[in-house]
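Only one structure is covered here, and it is reproduced in the block below.
The complex appears here minus one protein chain, its other protein chains still in place.
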Amino acid sequence: LATVSLGLLPAAAQDRWDGADDLPTNPLACPGAEVEEMAEGEGEMMEMPAYDGGAAVDAPDLAGQPIVLVDVPKLIGIGYFAATTQGQQEAAEELGNVTVTTDAPTDANIDDQIAFIENYIAQGVNGILFAANDPVAIAPVLRSALEQGIHVVGYDANSEPDARTWFVNQAEFNGIGKSLIDQMAAERGEDASFAIVTSTFTTPNQARWIAEMQAYQENCYPDMTWLATLEAQEDNTLSFNQATTLINQYGEELDGIFGMTSVATPASADAVTQAGLCGEVAVVGLATPNAMKPYVESGCVQSVVLWNPVDLGYAAVYVMRAIVDGTLTPESTSVEAGRLGELQIVNGSEVLLGAPFVYNADNIDDFDF
Amino acid sequence: MSELLELAGVTKSFPGVKALQEAQFSLRAGEVHALLGENGAGKSTMIKIVSGVYRPDAGRILVNGQAVQFNNPHEAKSHGVATIYQELSLYPELTVAENIFLGHCPRTRFGLIDWAETHRRAREILESLEIHDMDVTRKVGSMTVGNRQRVEIAKALSQNAKILIMDEPTASLSEADVQRLFEIVRLLRERGVGIIYISHRMEEVFELADRVTVLRDGQYVGTRHVSDVNEAELIQMMVGRTIDQLFPKLDAEIGQPVLEVRDLVRPPLTRGVSFTLRAGEIVGMAGLVGSGRSEVAQVIFGINPPVRGEILIDGKPVHIRNPGEAMKKGIAYVPEDRGSQGLVRAMNVRQNMSLAVLRALARANFIDDKREFSLAREMIERLNIKAYSTEQIVNKLSGGNQQKIVIGKWLAAKPRVLIMDEPTRGIDVGAKAEIHRLMSTLAQQGMAILMISSELPEVLGMSDRVLVMREGRIAAEFPRAQATQEVIASAMMSQTGAAS
Amino acid sequence: MTSVTVNQSNNGSTKRSAGLVRKIVSSQEFILFVSLIALILTVGSINGNYLRPNNLISILQGNAFAAVAALGMCLVIISGNIDISVGSVVGVLAVISGNVVIAGVPFWIAWLVPIVLGALVGALIGFLVAYLRIPSIVVTLGLASIIKGGLILVTSGREISGMPAEFMISQFRPLGIPMPIYFMIVLTIIMAIIMRYTAFGRSIYAVGGNADAARLSGINDRRVVLQVFIINGIFVGIAALLFATQLQIIRATVPANFELLVITAAVVGGVSILGGVGTVVGATLAAILLNAINSSLVFVGISPYWMRAFQGILILVTVLADLLRRRRQGIGL
Partner (left out) sequence: MAQTPLMLDKNPEQSTGGRLRKLLLSQEVILFIIMVVAIGLLATRSDRFLTQDNLLTQGRLMAEIALVALPMTFIIITGGIDLSVGAIFGLCAIMLGWTWENICLSPIAIKSRGFECAVNMPLEVSIVLAILIGILAGLVNGWFIVKIKVPPLIMTLATLALYRGMAEGISQSRSVRGYPDWFYQLGQGDLFGIPTQIWLIIVFSIISAIWLSRTTFGRSLYAIGNNETGARFSGIAVGRQKMIIYAFSGMMAGIAAWIFVSRVSTTRSDMGSGLELDVIAAVVLGGTSIFGGVGSIVGTLIGVVTIQMLKNGLSLAGVTGDATIIVVGLVLIAAVLINGFIQRRSGAR
């Protein structure tokens, strides 16, 4: 059995970084303007494709009336989704007529997530907020929710468009890809060689980001070299070991490590710290501020890229409210989201939270999630 | 004379059985006190009470005149009670030395185990048992019943006990070993140890014991000085009737060869064995422990298929690669270790009885409960097994009754060749006679029987022919007429024979 | 086997020492050790960086805390039980000790907390298993999900950071060598001594090998099992401490598949899951080997997509090597 499959080894597509998916990419323009405007500019420039989301089948009209929502993230028990929950509660309080409870499996497991959503459909809620463990797998259950008149809004991790009404997009994949690569270039020069530590190759968002990073790097920093991508699950120790391995393996050659998750990034930072290579090996990545404070403060990590997950959760609730109240319709081009103001609508049925946010020594202490 | 141990009015019952009722017993320092009784009479139960395994429902236990109550084996141990159980209780994965000294290894002054000392003492004890050929660092798991038995004894000796209990210690020993054991027992007696000795072998009782107590169906029958009784009386006391003849060999007319083996080889212990077995014939196989008798049997039965040599059934060569095939060829094997090889102890009588013949009982592989049930009942009757129901878990039957079940299970297979390895090990006189009678009748009906036994009287009594094995080969063969204790014994051991 | 029966007889001290050598050479530890060296050298010849001191240290360090937990697991398995809950327990204990030290408790107390609590959890498991006779797999399966749920319920997954430097014991580097390695080595030696040279150690084998027999020969099998789980708890506690102080932050989640790693280390190390057999040294070596396998696959540039498959194969190979050895020596599993 083993030998059979080993025969397939070369099947690994070499034109593609390990861990990148093979969906089409659209890299943003190379630097010049500031990161933020770039991203937004993108949002506007794009000629608006038609609404491709679904709709709740004859949902009761609850405009202005109290609604009960459930939030089913990928999993509970990690800082990131604790933060989105915090944002949702915040929004719910502001609005006053929304109650939202967060409930999800304790592992990022699509099967369990489906079961949870089934349960809430049975329980009968007015709306479901979700962050999908798998865009396709989650679709059928979401569709059945729509059919039963339950509004469905996604955030953080999308599903097939027609399985939900709107998706709150924290930051476009190409935006993330750009700012990560730019960060690396800024810290270690335009010819840096780097490696990537990701969660698993099957996690859609990470795979997308890596693909976009590759696309952007190839056309903006051709001299950069990608060395390797390693899986580290969502596991501290493994992430640490993988990063250490990379450091030992490539030695001088390695200029920087990208951490693709809030677990991989701090762990990599720690590996660099403990190897005493702060300054020689840059750590750039996505992570929550709390997880990164020690390293940003010690100066080993200069900056962390992330949208604000609190805002993400916050926006999701506002979007849901807007749908129920009828103020957000397929025709809309933007939606009002409390303290976040007007949010752009992009690629048909996505609400764009804004540009990815860059935390650094100056502002990181202002955040607690 | 001081009573070392005294039991009075001891009663113990298990769900469905009164194992002991108002039993009494007494043991003096420096005596060997034999405990006799049929299978299921309650002997083991009594000694398990003395050694703290069971708590009596009623009754008193006195050690050196003081009432004691053992809540667990440890407490009994600390009162100087050492026990060799009927079902061997060793740790296959530990070495001989570790087994012997488990729990009381000699320590260094740092309180750590002193292995050098442990091994030395272990060898010492084995020496004192006249066992020179055993590697104390060998794992017990890889040794024979016979050798494990020796380790058991050494283990009991290692904790210089005041009261030594032996539950059928010789059951698995061959004559030579028995003699060695007796020497030790006598030696211990000199040292003033009180020994409770359970055995189903009458001659041993007379040879060794000072007094003998008899139990029947859990009740105390009586205690005698060995000098005042004879075998017949004891049997009378045990079974409540007289047993006419111990080895009822009926002569059957001997027919064609059924099983023939030609220089069968399977290293290390089967090194070229040839013999023939005819219909209606009972062939006894004698030999020392480790002479390879069981191995031969297991080679023929396909448990360890031969590497060379051939097996013929009715003159036709057959290939036996596993027990299933052996059974198809009409061969059955009653193994020597009923505990691990003969029975599935957690299953009940019915399930064990049918285990070997399930397919036959079944209709299209579906088990036919009725047939299975009636088979079990039939066997229970035929072998007169003391079980309160076909649904009783065999583990809770007495040793002898367990053995009967193993035999019953193979009779159910209606074999043409029946190989019995120590068939009457641990079986009471009554039952033994029954089994022997059974063997005779089976032979008369034309079954060919190979009987491996370490009990020479049995071999002599039952066999039409006697094969003697030594070091994996047939060393000698005697027709019934010429077979005597002496010739067989010498054939078993001669020149290189005696274990090292 | 017959050869075995040759070399006894009281006179042969020389023979015995010869036997000793053979014993060592044919032991599971030796096989693991050799395969570890072999692996390191092969990979080293492919990529020189692999032999750099730093990397060798990382190889030792990577699974050090898992190795510590594996020591406890050995006892548990040898005694005929299993512990599926190590992962969760390590997770929760790490969080607790982190919070304790954050709360301003002296760091050395924060060090003791997980160890003491670990022992208590172990005692609980041991009690349920030994005295209430619930199979250990059930108890620990149940406990695992109880703790995991509890952990999330309480912390909702917020990371803990800002522990004082003196608390970060895993990051101490006496003589340039990370603390976890010292822990691993010292504890392994201690355990090896306990298992071989104390009556308690022996009785664990006895209980695992044949609990009834153990009872009959006056060993209090229940107490032994209880003690085994308490000791295991202590080791889990130490592992938790090493885990907690490994990084600047403590994530309030259960390390994924940790129990699988630990059990694998123990069984690859030569502990028979049937109980009654096994050595702790083997487990430690196995833990190191498993980590070495991981990093070596990276070094030789195996497609990361195929890494897990190779890990599986390599584990299998090690196990088979051990089995063949047992076969040769005629030791049943």
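Just so it is clear, A, B and C label the chains in written order, and each chain counts residues from 1 on its own.
As a working rule, a residue touches a chain if its C-beta (ideal position, glycine included) is under 8 Å from a C-beta of that chain, and two chains touch if they have at least 3 such contacts.
Since we're looking at a predicted model, the values are computed, not measured.
Colleague: What shown chains come into contact with the chain that's not displayed?
Modeller: Result: the unshown chain touches A, B, C.
Colleague: Per the definition of touch given earlier, which of A:Pro140, A:Gly279, A:Gly299 or A:Gly326 contacts the omitted chain?
Modeller: Residue touching the chain left out of view: A:Pro140.
Colleague: Which is it among A:Cys30, A:Ala55 or A:Ile110 that touches the chain not included here?
Modeller: Result: among the candidates, A:Ile110 touches the missing chain.
Colleague: Of C:Thr198, C:Asn220 or C:Gln311, which one is in contact with the hidden chain?
Modeller: Here the residue in touch with the unshown chain is C:Gln311.
Colleague: For subunit A, which residues reach the chain that was dropped from this view?
Modeller: On the subunit A side, contact with the omitted chain comes from 1-2, 5, 8-9, 11-13, 19, 21-22, 76-77, 101-107, 109-112, 114-116, 118-120, 122-124, 134, 136-140, 200-202, 207.
Colleague: Considering the whole complex rather than only what is displayed, give the residues of subunit C touching the chain that is not shown.
Modeller: Residue positions of subunit C that touch the missing chain: 84, 128, 132-135, 137-139, 141-146, 148-150, 152-153, 260, 263-264, 267-268, 272-274, 303, 305-313, 315-316, 319-320, 323, 333.
Colleague: For subunit B, which positions touch the chain that isn't shown here?
Modeller: The list for subunit B reads 15-17, 301, 303, 322-324, 326-327, 333, 335, 340-347, 351, 355-356, 358-359, 362, 365-367, 377, 380-381, 384-391, 393, 409.
The working rule: only the chains that are shown with their structure count from here on.
Colleague: When you take the mean of every protein CA atom shown, which chain's own CA mean is nearest to it?
Modeller: Here the chain at the core of the arrangement is C.
Colleague: Let me have the rounded angstrom distance from the C-alpha centre of subunit B over to the C-alpha centre of subunit C, please.
Modeller: The separation of the two C-alpha centroids amounts to 43 Å.
Colleague: Calculate how many whole Å lie between the centre of subunit A and the centre of subunit B, each centre taken as the average of the chain's C-alpha atoms.
Modeller: Result: the chain centres lie 73 Å from each other.
Colleague: Taking the mean of the CA coordinates per chain, how far is subunit A from subunit C in Å?
Modeller: Distance between chain centres, rounded to whole Å: 37 Å.
Colleague: What residues on subunit C touch subunit B, complex-wise?
Modeller: For subunit C paired with subunit B, touching residues are 1-2, 4-5, 7-10, 19, 193, 196-199, 202-203, 205-206, 208-210, 212-220, 272, 276-277, 330-332.
Colleague: Can you list the subunit B residues touching subunit C in their complex?
Modeller: So the residues of subunit B in touch with subunit C come to 51, 53, 72-74, 76-77, 83, 85, 89-94, 98, 102-105, 111-113, 115, 123, 127, 132-139, 141-142, 155, 268, 500.
Colleague: For the complex, give me every residue of subunit C touching subunit A.
Modeller: Touching subunit A: residues 47, 49-50, 52, 54-55, 58, 62, 65, 148-149, 151-152, 155-159, 161-162, 171, 243, 246-249, 251-253, 255-257, 291, 294-295, 298-299, 301, 303-307, 309, 313 of subunit C.
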